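One chain of protein is taken out of this complex; the other chains stay put.
Letters are used for the chains, namely A, B and C, taken in the order the chains are written, and counting of residues starts over at 1 for each.
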Amino acid sequence: MAGADARESEYRYGRGREKARDAARVETFSDGVFGVVLTVMAVELLQSGPARESGRELPNALAHAWPSYLAYVITFAIAGQVWLTHHNLWRYVARVDQMLLVLNLFVLLFIATIPFTADLLSDNLRGGVTEQRLTAALYVGTVLGESVFVNLTWWWADRRRLLHPDLDPRLVRAIARRALLKPLLYLVAFAVVFIDPILSLCAYLLLVGFYLIGGPGDLRPSAGRTEDRSAA
Amino acid sequence: MAGADARESEYRYGRGREKARDAARVETFSDGVFGVVLTVMAVELLQSGPARESGRELPNALAHAWPSYLAYVITFAIAGQVWLTHHNLWRYVARVDQMLLVLNLFVLLFIATIPFTADLLSDNLRGGVTEQRLTAALYVGTVLGESVFVNLTWWWADRRRLLHPDLDPRLVRAIARRALLKPLLYLVAFAVVFIDPILSLCAYLLLVGFYLIGGPGDLRPSAGRTEDRSAA
Amino acid sequence: MAGADARESEYRYGRGREKARDAARVETFSDGVFGVVLTVMAVELLQSGPARESGRELPNALAHAWPSYLAYVITFAIAGQVWLTHHNLWRYVARVDQMLLVLNLFVLLFIATIPFTADLLSDNLRGGVTEQRLTAALYVGTVLGESVFVNLTWWWADRRRLLHPDLDPRLVRAIARRALLKPLLYLVAFAVVFIDPILSLCAYLLLVGFYLIGGPGDLRPSAGRTEDRSAA
Partner (left out) sequence: MAGADARESEYRYGRGREKARDAARVETFSDGVFGVVLTVMAVELLQSGPARESGRELPNALAHAWPSYLAYVITFAIAGQVWLTHHNLWRYVARVDQMLLVLNLFVLLFIATIPFTADLLSDNLRGGVTEQRLTAALYVGTVLGESVFVNLTWWWADRRRLLHPDLDPRLVRAIARRALLKPLLYLVAFAVVFIDPILSLCAYLLLVGFYLIGGPGDLRPSAGRTEDRSAA
């Protein structure tokens, strides 16, 4: 079997095209899951939305359904931000192994539950304190789980030399530090639930906005611009 | 950190293959959302459609459900046309940055709500004037939001030099003018709601047809034909 | 504007990579729609399926739901066969233009309604003759519409020289003849509805099986095998 294995690695890693296809398929597959997650809340609006409520005037029914819109926007913001992070990290991944794919499946497992927990959260914003804390805890659990496995993905890809071979180690560490910061900030936002759930929700959305702005590992136009000039 | 950033741009933009994968992933991801949006109304037909209505003869039930078919066709026409625009613009995008991805997420945020607003619209075509105006306004809001962010995407990609470096600036401006025209025409079609909602809806469908025919930035066969001959 | 257009065609068609991406994106986008269509009936089984029926023993409930399983298998067979045809035709498409994309959208418009009409059909197999004929007619309408637009796609791609430039014209015509045969056979199968709806349904499934076996334009292993030997 050892001979077969040695040859296997030769066929697998000896071709540039093969490598690119491997990592690209993981991205395509993950994008399928992201696409469903991003649209599912809009489908939910359509199916159990205000238009179906009877015994109410349409303007009132539409206005009364504000938690549904909020759940849609929250889901879209969170899932969109996670997609950005996923896109930014996987750009640097040159090869994949079995464990990296399994870690990515765990990331997707948590991402796919975001619509469910975001919907629970928005439904219970007007409820009692117990409901608010429970749903906020579930929601944070989902987002925490996702960011823990994103961190593990990056750590594993670095450890097993699956990243681009000539990637600067300092950049790898800067990305790891930034990715590690996220679950910690989420925990802080979670602690605020015990003070005020609405405040906690706002803290999350602020965090999402913060991560949309960019940092090490994100795509930045300025760096590209200089490059572009020298290439022209 | 500055050193890491400088090297980062080197790894990122120094390879042709990388660039292509970056822009291609955005297209794949967006196509996932488009695919769900295009099929969701057909799924809706299946789930809450005429076949489920009891106490009616099947031919009557099917005929009575015409607003559902209309909503399906409207959604398909609009989302299909937006997909064409998206396809035509992104063909020229060579690189992406964080902001371009965020702008694209906003485009998708509005696109994903098209089934919901198209369904509301078609449900209320037989309703009172208030319902017609409200749902038409919501619908236009969605399409307007989408086309505003499409404009911003193009403007940003041009400003940050993310387009193909040897693209003719006159073509870039011609595409920008055409893209800018669209929200203005949509606003005119919206104003017609206050005269007649059905007329307004027809104006939209005309607009969609107009944009399907083609213009600067669209794929045209004639140009390709000449090219093809010279290449042969 | 004429100058801009001339340059545009240069940027667009002057690069091999661009062409491949254009046609590839259409395939990815169409695959998103096909993916949803193939799975939607299984989701339907899950949501309104036998497990939800109350007041019945599980074995009876499962057995009683056979039209749902039939609808799933029919939808999968038809949509799978259409995907194969789509795959086989688009392999030869080297470039796209606006009209080809619009024709492809029409193909998708009809494909997305297959689950709805297949579900109607299977629900009414035990109903009266009127219901059987009406739902069979709707079903054939969908499949006919799809195959008419598939024919138009191929005819347009050939006429506008969007196919691979060195493709044998005899092969192009053989594929066109085979694609044209399909709507005719579907019409014959439809005419059988007036004799016996169940017989008509069997005729369809036979047709699908016939098209799965292969013909000109389909991928055949034997040809590849010879090629493979000469390449080795």
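Everything that follows uses one rule, which is that a residue touches a chain if its C-beta (ideal position, glycine included) is under 8 Å from a C-beta of that chain, and two chains touch if they have at least 3 such contacts.
Note that the coordinates shown come from a computational prediction; the quantities given were computed from them, not determined experimentally.
Touching the missing chain, out of A:L120, A:L144 or A:L212, is residue A:L120.
Within the complete assembly, C:A24 is the residue of C:A24, C:L70 or C:L125 that touches the hidden chain.
Note on the undisplayed chain: of the listed residues C:V36, C:L100, C:I114 or C:A136, the one touching it is C:V36. Residues of chain C that touch the chain left out of view are 20, 24, 27-28, 31-32, 34-36, 38-39, 42-43, 45-47, 49, 51, 58-59, 62, 72-73, 76, 80, 83-84, 87, 91-92, 164, 166-168, 170-171, 174, 212-214, 216-221, 223-228, 231-232. One chain is missing from the display, and on chain A it is touched by residues 1, 3-14, 17-18, 21-22, 25-26, 28-29, 31-33, 35-37, 40, 43-44, 47-48, 95-102, 105, 108-109, 112-113, 115-116, 119-120, 123-124, 127, 130-131, 134-135, 138, 160-162, 165.
Rule of thumb we're sticking to: only the chains that are shown with their structure count from here on.
When every chain is reduced to the mean of its C-alpha atoms, the one closest to the centre of the whole protein set is B.
Two copies of one sequence, chain B and chain C, touch each other mainly through non-matching residues, since under half of the numbers at the interface are common to both.
Chain B and chain C, compared by their mean Cα positions, are separated by 24 Å. Chain A and chain C, compared by their mean Cα positions, are separated by 34 Å. In chain A, the positions touching at least two other chains are 28, 32, 35.
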